[in-house]
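Only a single protein chain was left out; the remaining protein chains are all shown in position.
Chain naming follows the written order as A, B and C, and within any one chain the residues start at number 1.
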Amino acid sequence: MQFSVILGNLGNTCDRFLSSGYKNQPTKADMFHQASGIEGVTGIELVGTWDVTPDNVSEIRALLADSGMRCASIIPDHFSQKRWGQGAFTSRDPAIRQQAVQVTTEMMDVAADLGCDLINLWPGQDGYDYCFQADFVHAREWLIDGLRECAAYRKDVRIALEYKPKEPRTHSYLARASDTLLVAMETGCDTVGVTIDFGHALMAGENVAEAAVLLMQHDKLYHLHFNDNYRSWDDDMIVGSVHLVEYLELLYWLRKLDYTGWYSMDQYPYREDARSAINESIRWLEALDARLSGYGTERFDGLIANGDATHASGAVRACLGLT
Amino acid sequence: MQFSVILGNLGNTCDRFLSSGYKNQPTKADMFHQASGIEGVTGIELVGTWDVTPDNVSEIRALLADSGMRCASIIPDHFSQKRWGQGAFTSRDPAIRQQAVQVTTEMMDVAADLGCDLINLWPGQDGYDYCFQADFVHAREWLIDGLRECAAYRKDVRIALEYKPKEPRTHSYLARASDTLLVAMETGCDTVGVTIDFGHALMAGENVAEAAVLLMQHDKLYHLHFNDNYRSWDDDMIVGSVHLVEYLELLYWLRKLDYTGWYSMDQYPYREDARSAINESIRWLEALDARLSGYGTERFDGLIANGDATHASGAVRACLGLT
Amino acid sequence: MQFSVILGNLGNTCDRFLSSGYKNQPTKADMFHQASGIEGVTGIELVGTWDVTPDNVSEIRALLADSGMRCASIIPDHFSQKRWGQGAFTSRDPAIRQQAVQVTTEMMDVAADLGCDLINLWPGQDGYDYCFQADFVHAREWLIDGLRECAAYRKDVRIALEYKPKEPRTHSYLARASDTLLVAMETGCDTVGVTIDFGHALMAGENVAEAAVLLMQHDKLYHLHFNDNYRSWDDDMIVGSVHLVEYLELLYWLRKLDYTGWYSMDQYPYREDARSAINESIRWLEALDARLSGYGTERFDGLIANGDATHASGAVRACLGLT
Partner (left out) sequence: MQFSVILGNLGNTCDRFLSSGYKNQPTKADMFHQASGIEGVTGIELVGTWDVTPDNVSEIRALLADSGMRCASIIPDHFSQKRWGQGAFTSRDPAIRQQAVQVTTEMMDVAADLGCDLINLWPGQDGYDYCFQADFVHAREWLIDGLRECAAYRKDVRIALEYKPKEPRTHSYLARASDTLLVAMETGCDTVGVTIDFGHALMAGENVAEAAVLLMQHDKLYHLHFNDNYRSWDDDMIVGSVHLVEYLELLYWLRKLDYTGWYSMDQYPYREDARSAINESIRWLEALDARLSGYGTERFDGLIANGDATHASGAVRACLGLT
């Protein structure tokens, strides 16, 4: 498992009631330092505007080098500026749609510059809030056209589409794994795939392992974001805070179907020491994976071939050493 | 709008606590009589085992004729017998999988016999309950293979796959619109499409209109089941009990994209007079559709082109005459 | 129905991805002007820190006078400052708990100064995020002690506790109507009651009318906040965007049990023209109430005495004029 961290997780996360955030904002250098100090972390995931722009690439390159980190992926900013408020790729304004493509291709260039071959594209503002507000027909066309244009721009940087059922819109166009796989397929581009964010999948009512298998069978699982929540909302909590068995099942299938991408931490530790919160997530993932490996994934193979739930329950307990 | 009714809605619906049901079981003839007495109903949707078997086709033909009803669709029984308990199309036992195909093809023949070209296939037991129970890889293969075999059996009867996120399993393989569209597409058969059950879509966190547009754009919206619920569960209530605006939006898009299939009532009026409960649903649909038509769908076209939520809110109120 | 508006609804609402907000921030005078221009609005609800402080009371008094508005209530700020991040009334730090009381009593004085007898107390940061984080025993004691101290400070200003299941914490201590009624009762103070926020009650899985009846029967329904959502989250949308029948049922019971408090709008029109969005909510409430009154609440009395769901369905349709 190669671990990465979204840089901003180490910063001052805010919410709508406390827009100045619960903590103080550290410097970029501080955040790189914090991230690199977490055992096992070898990659940094950068957000456009917040962390990286076409103008600060050399600064970022230096920070990566100094901290011994690789750039795991870049998340272009399609969500944190007023201009995206009514959608980026699906804005009714063609100029905005063009800008959505442009910030993506710029970040593809930056990624390539930084030796990274992955864009994590989260079109968070592309959705709608009210009935009779969305133009489902055109929105889908615009989204697919825009993604095609991005993918055509250069083939050496892949685009992973991150889905989420809601927030900041009450409904996102890329809401669930299959929705997003379908869009990826309909672009006709073999460099467009999907990111699963564990918490987004829970919100979507998915069993995360099932979503991962579907995507891996289509060679479309490009990236993973890790966090946990209480299923109704993207609480962005420490891995393992709520779900352990589902994490274990996901790790089993990732091993089984040879997932080779990043395990990237995506949390909002509003009130916690960020470094500690992210460290906890990685320690949970390592501990679960070690248990899985110690128990033997092949023993789960047999259980799954058989499908007996009570045997599975006992195996999970044994695997966790809780006997 | 051509309305149909699932015959069993008029019978004695039970739950897990009162397995003998809240009412008395009427005869088939009674149920046909009740259905045909509801203004606007011209079709009956039949469930295998419960209503129709290869052995009672002539009885059913007579009941249809006597009541002046058409057979809208047949729902093969893949859920109400012990043999399906661990899955039908995705059973680990190839003999059961073969039986799942067989009951489908039998019902395709029966449907054709009754002048009906539509099977509504709800693989309710095809799913799983626990982590480490499902074999996602094989289950998907088996499901697609079985559907292909059914579709190949005869081309003059279409197969509409009905999705539902859960119940009776905690997770269904056909859980959401896109999941199901993807399966339909992967069969490679142009007679395999999708049924939207309004309540199932709500449970899945979908905006029903959005799901319908997606399927219509792929020429895959074959059938519709109507009911209402409180979003967390398939309460199978009277249409309009909870949701009016989302129903209105769905009706708009069905008109806009020329849906020509049935509007079939699928309720569980456990404690209500069944005929009255179903009648209510149809009266709500007619009333909403009449308002839509009176207001003018083209006025919503303009709103949707514009995307302003406050204008949409005002238009909905005006459309409903609530000014 | 006497309508009021939370002033900040007319401002620049932000979220965690766009902390500078989707719009520009108008001046206080602009917001008062906007509010007073909405037909039917006679009251303004003010938020501490954001709108009102002990230092700007005369400015606010003038703005109220100029716009012809009354102060409907004040919401003391227990949520928008870093110091409240780990709780206000339930902070483990007694100095913070004392500050929570102090900002409340200050706002009680300000309210009285402005001719208002109501504090809407939303202890949004009083909750917890993780298992094994909360000290349920002490938190409850501290909360009740703090509320008693506030209530004892002066009896001529009532305190309405606003509940919400989650956000900004994953779990709030005042999460549901009965939780909050119980706390209000346990203070032993007859000037401590409850606010229902329609959307918070939906999130809590409540039927809002049932919650309102429970509180009214205990003489504890002091205040109402209006908005709408999709049940899983506090989307703070326009009234009637999603729920009409439940709004109608609530309005019936408010009439029936003689609710005499404010009908206060509490929305987050992130991307909408705020004045229009709030105007829409009031137009919906007026339209529904007019229909109720035209139909005759006494006809619903009879239906409720009888309990037949199909009759209720028909009555709702008739009441809305959808026949």
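Convention: contacts are C-beta pairs under 8 Å (C-beta built on N, C-alpha and C of every residue); 3 or more make two chains touch, one makes a residue touch a chain.
What you see is a predicted model; the values in this text were computed from it and never measured.
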{"item": "Options C:249, C:272 or C:289, residue touching the unrepresented chain", "value": "C:249"}
{"item": "Sole contact to the chain not displayed, among A:138, A:155 or A:317", "value": "A:317"}
{"item": "Which residue of B:79, B:136 or B:284 touches the chain not shown here", "value": "B:79"}
{"item": "On chain A, residues whose C-beta touches the chain left out of the figure", "value": "205, 230-232, 238, 240-246, 269, 271-273, 276-277, 279-280, 283-284, 287-288, 291, 308-310, 313-314, 316-317, 320-323"}
{"item": "Residues in chain B touching the chain absent from view", "value": "13-23, 79-82, 85-86, 124, 129-131, 166-168, 170, 229-230, 232-233, 235, 237-238, 241-242, 268, 270-271"}
{"item": "Interface residues of chain C (partner: the chain not displayed)", "value": "86, 92, 128-137, 140, 165, 171, 175-176, 178-179, 181-182, 204-207, 209-210, 213-214, 217, 245-246, 248-249, 252-253, 300, 303-309, 312-313, 315-316"}
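Criterion: only the chains that are shown with their structure count from here on.
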{"item": "Fitted rotation between chain B and its twin chain C in degrees, CA, nearest 5", "value": "180"}
{"item": "Junction residues of chain C - those touching two or more other chains", "value": "230, 232, 238, 241-242, 271"}
